[in-house]
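The complex appears here minus one protein chain, its other protein chains still in place.
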Amino acid sequence: ACSAPGGTAAADRAPAAATPRRGGRLRALFAGGGADETLDPHRVNLFADAARAKALHDKLADWGPDLAAVPRLATGWEPGPGLDVWTVRLREAAFHDGRPVTAADVLYSYRRIADPKRAFRARASLEPIDLAASRAPDPRTVEFRLNRPCAEFPNILAAFGAYIVPEGTEDFRAPVGSGPFSFVSFEPGRALLLRRFDGYWDGAPHVDELEILAAAEESARANALLAGQAEYAHELAPATARAHASGGRIGIVRLRNSAMQGFVMKTDRPPFDDPRVRQAFFHLVDRQELVDGALSGAGEIGNDLFGKGSQYYPAGLPQRTRDLDRARALLREAGAEGLRITLDTSPVAAGLVEAAGILKDQAARAGLTIEVRVGSKDTYWKDILDGGVLASFRSGAMPIESHISQRLLSTSTTNATHWRRPDFDDLYTQAQSTADPVARTALYERMQRRLFEEGGLLVWGFADWIVGHAPRLRGVAADAPANTLDWARFDKVWLA
Amino acid sequence: MAGVTATPRGWVRRRLLLGAGQVAAVPVLVFVLTEALPGDAAVVAAGDDPDPARIAALRAALRLDRPAVERFADWAGELTHGELGRSLVGGRPVADHLTEALAPTLLLAALTLTLLVPAAVGLGLLAARREGGALDRAVSTVTLAVYAVPEFALGVLLTAVFALRLGWLPPTAVGGIGRQPAALVLPVVVLLARPVCSTARLVRAGLLDAMAAPYAVHALRCGVPPNRVRLGHALPNALAPVVQHLARTAEWLLCGVIVAEALFVVPGLGTVLLDAVAARDVPVVQGLAVLFGTVTVLLNLAADLAARRLAPRTEVAV
Amino acid sequence: MSGPELAAVDGLRVRVGARVLVDGVSLRVLPGRVTALVGPSGSGKTTTALALLGAYPEGARVSGTVSLAGAGGAPIGHVPQHPGTVLNPARRVGVLLRDLARVHGGGPEAVRRALRDAELSEVDGLLRRYPHQLSGGQQQRLVLAQALLTGARVIVADEPTTGQDPATAHRLAALFRRLAARGTGLLLLSHDLALVRESADEVVLLADGRAVRTGPPDEVLCAPARPELPPVRPALRVRPVMVPTQAAPVRLDVTGLTARHPGGAVVLREVGLSLRAGECLALTGRTGSGKTTLGRCLAGLHPRHEGTVLLDGEPLPRSVRRRGRQRLAAVQYVFQDARSAFADHRPVLDQVARAAVRLRGRTPPAAAAEAAALLAELGLDPAKAARPPGGLSGGELQRAALARSLIVGPAVLVCDEITAGLDADTRASILAHLADRRDRAGLALLFVSHDPAAVDALADRVATLADGRLHPASAAHPFGRQGAAPPG
């Protein structure tokens, strides 16, 4: 397998994209990270960080709408026979200061990310690479040596936060990157001003200037957009979208499948160590009620598997619907009737607490008593990693392979379901050393069937990510789940 | 002598001394409280990727693996050199955070207070003209009803009408106040709404008592015009609690207008505080604690001075 | 001399409930004349005068007419009976005066003149003080100065000399004459017959709310009419002055008492005195000389002092807070301003009885009965005392205040000007009562007074405060009427 198909996303755009206009300043609103924001692209955490980083920098690859890797700074990649050596060719690209992007820059950036002392988020994604052994045979070629075979190596190149910066960069107060926009000024927590980079390898952006503004409050973003203080507002509430969808004052774009919504059950703890109890939960939920109540209808129902719509998703599995009799029977079999369970939740993301309340009511109909415990939103993910038995859960989009490797292996670091099955791990290892895509797809399907039957993750829905934009802003991609290439991509939009 | 300080100057000096102690106590209290919070900056920074190894590495990188006492001592040591330290999250100097956020906060607070005092006193005077009269009841009912509307609801409402429907004012100050000074109007109105009501209530209550006091009646009899009696004779006596309330309002304006800041995108101290607590960014929280402590002590001192001046009799209390 | 009347009351009737406070009183205030309204305590003087000002007791039903036609819309100057309450506690004296001067079109010069007229100019730093930093007499004169500043053509002065020493009172009488000479009409309410004789052109004698006699002072005050206004009976002097009380134990022993006011002003310097059981020491002195301060020191209300105060040989805590019930009961003080010592909202009788409950452990009903009896003895109808203080006349309140202190059975009693606002009859009965206590119960009295007759009647010894020091008074001129005492 070599370069994945897809190419740049321009091809997928709506026909309205026909006549881009040049010029103007585009103001985009994101929920900012406050006065502590930095422009260090390896430190990205929030959507606002990612939007800023991708305007200034490039990754070797990025994710397409189906979460498959699309080449960016890399023109392509070639595995060695054992899938443990990958050769990546770089395209001819330049940083904003005119220096070419070279293999040395790539190795420097990756080594910086992987530096254990810095604890960058992307470090875990680069973990399969043996960076000490990787080398640059020539300025435009990087040879990555891996610790173990890895058929999904391109996913690593597209990893969240794996941006390429010029070799030796440590100071990011006025960052230099190879992205579509170059740096002008930055006020943390308020505004980042960027200018079109005419030497961008993928074609210079249409707009002259891009300003990324911060507004933590959703209503503030909506109001600013409505009043013409910005042309793009990221992350609007479903209610706002509904209220303004038909008014014509703003355009609404729903980025489908952007966030998985679910509950995690600890598969090694009573009562969920009994697969029948887990199955009972799979059957007692009314997914549509959850989508309506918790997501205000802005989303679609899930089928207890991660990654709807992405590569390797087993779309053929039957959609689960509520079956209270079945749930009650399973509970009876497991001797778990009338159980009291504590459900952890937290307002860490929209809809989580609402979903918990709804699950509580739904479980009551199956004779279970659920007590909702609202925890601190700052430490929630850490708290539920090993604490409690049942908790609200959500996740942004990522490739199914990443989801499995990060959350479902015995060695996974964020295995909130405590799903540790050696045979499952084996299947994963096998898939990673399988070069044949068809055989690999089959292996992924086997893993996911297993999870569908007895996994610990109850996926009840996928939330739309709602983006609002001024009517004169054209070319906003609609089929780009959050964190994929075309999401928050400002080099291909223009102001009419 | 029963330990009553005689001179105002001695009293102020002692209060300043006590104030220094209080300013020192605030960060200690806040430090203890933040330490008592679950999680630390490393856990929060890890967010939805709480890989234990990563958290440990973060902790080591942020030097959070040392005992709390040691960390506090370090911070206090730096403070004695005038250093507020650096943010755990972004690594920027805490002083930068504070000065950046202070400007919009000061602007909002100053504007609000300059409008608040005349508005509240005016409304209070109006209501106290005739207790139980139509005007009193109208003013009382309206102010109370407004008071019961929470800031965000009022903010949403005003924005909808004046910014979105009529288009008279910008709805937010996104990108900075400097670009659009008119963006201050709505937040100031929202910030004003509730304090005006509560302050006016206090003014009214104090005025009614003062106007019924024999000295007000006497002043009227001496031919002092009623309005002058209200403003010049009764009002000073009504003001002591009002001044305290105003000091608390000023403090709230300086330290905690989180909702208005969020609603209108004016990133001031309240936002910084909330962010810092959420991120367990202890140095920033501590820096704010020092700032708030100082502000509080000074404001309270000013209020107490004013109150002493307004109720001079207190100095002879047995 | 008399032109058209400045103000007049005609057939005034004021009723509260079934009680008639004022019953058909008529009087007129003429330019250039001083009209005095005299009569026993509770006879309706204040009520009548207030009617002239347009104020009535709460819930009163009023008939008759009040006309102010001649005053030309200008305000009526008023010196109320209790000056302490009408001075704004939050404003300095200077501000209070300048404010009035500005309203009535005067400048600093007017303020200075008013102060001089009201005998206040000597008090140093006066303009920068707050009203509570003045003595009782100074407050009274301050209010008088305010009345002068209004430039009123009619001035109503309700007991304007109660807090003044005789010398000052004398000069105030002269002031009233001067004012009259300028064409002002004065209505003077007073028990001080000397003052009335000195200054009034016409006297209206009230009794039980009725005007029983009207005419020039000589006629009205000398004619034997009911009610009589007898001079203090010499019979009061139960013992000869010279009877040595050496045998009685020393109750109160004060040495080296130095008292300050905030700001450091020393009011009393190294004052020493001792009081035996059954002894009465009269304390006189110019107004503002520190009499009240001394009394308050003894009562524990002015802890800002040095020196020792021994009660029965034991040191008395400086502050009232640190005196136990016994000591509180042992040393009592009767406030100069009776009105402000009572809580507004509770019946006076209850407040009197409450002292017995607290300090003598009486049950409430027993205390109430005792209080009623004591009040009756002091000539105050307990039914009147069942009203809150606002419903009592000045003299009635004064007696209630005395009763409140007497009811706890004190060993030492400091009386601060308790006879100043009383008619001769009432005064006599009070003095008799005190003398009786002194002799029978061995009550030690420190009797602060400007009233020579009362002092004569009651005191074993007289001392004068001047310059912050206590001087034994010369027998001949205990009051320094000729100005022997330094100004206060």
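Brief remarks on what is shown
A, B and C label the chains in the order they appear, each numbered from 1.
Operating definition for what follows: contacts are C-beta pairs under 8 Å (C-beta built on N, C-alpha and C of every residue); 3 or more make two chains touch, one makes a residue touch a chain.
The working rule: contacts and distances are computed from a predicted model.
With the options "ABC transporter permease subunit", "NADH-quinone oxidoreductase subunit D", "Heme exporter protein D" or "Pimeloyl-CoA dehydrogenase large subunit" in hand, the undepicted chain maps to the protein name "ABC transporter permease subunit" (source: UniProt). In the full complex, the chain left out of view touches A, B, C. Only one of the listed residues, A:D361, A:D386 or A:E453, touches the absent chain: A:D361. Within the full complex, the residue among C:V95, C:V212, C:V320 or C:A441 touching the omitted chain is C:V320. Residue-wise, the contact with the chain that is not shown comes from C:A355, picked out of C:A355, C:L380, C:A411 or C:L434. Of the residues in chain A, those that touch the hidden partner chain are 218-219, 237-240, 242-243, 286, 289, 292-294, 296-297, 346-347, 353-354, 356-358, 361, 364, 372, 374-377. Seen from chain B, the chain kept out of the figure touches residues 2-5, 11, 14, 18, 21-22, 25-26, 29-30, 33-34, 36-38, 130-133, 136-137, 140-141, 144-145, 147-150, 152-153, 156, 160, 197-198, 201-202, 204-206, 208-209, 211-212, 216-217, 220-221, 237, 240-241, 243-245, 247-248, 251-252, 255-256, 258-259, 270, 273-274, 277, 289, 292-293, 295-297, 300, 303, 307, 310-311, 313-314, 316-318.
Counting the whole complex, the residues of chain C in touch with the unshown chain are 12-13, 15, 51, 54-56, 58, 61-68, 84, 89, 299-301, 303, 319-321, 325, 328-329, 332-333, 335, 337, 340-345, 354-355, 358-359, 404-405, 408.
The criterion applied here is as follows: only the chains that are shown with their structure count from here on.
Shared contact partners of chain A and chain C, listed by label: B. Greatest centre-to-centre distance from chain B is found for C, with centres as Cα means. Of all chain pairs in this entry, the one linked by the most C-beta contacts is A-B.
Remark: chain A and chain C have CA centroids separated by 88 Å (rounded to whole angstrom). For the pair chain A and chain B, the distance between C-alpha centroids works out to 40 Å. Distance from the chain B centre to the chain C centre is 49 Å, each centre being the mean of its Cα atoms.
The multi-chain contact residues of chain B, meaning those touching 2 or more other chains, do not exist; every residue touches at most one other chain.
Contact of a single residue of chain C with at least two other chains is seen at no position.
Those residues of chain B that touch chain C in the shared complex are 1-2, 4, 6-7, 213-219, 221-225, 228, 232-233, 236-237, 310-313, 315-316, 318. Every residue of chain B that touches chain A in the complex is listed here, in rising order: 37-39, 43-55, 57-58, 60-61, 87, 89-92, 97, 100-101, 156, 159, 163-164, 167, 170-172, 174-176, 262-265, 267, 271-272, 275-276, 278-281, 284.
Considering their complex, residues 27, 29, 33-38, 45, 116-119, 121, 123-124, 187-191, 211, 213-217, 219-220, 223-224, 226-227, 229-230, 348, 376-379, 381-383, 385, 395, 406, 413-414 of chain A touch chain B.
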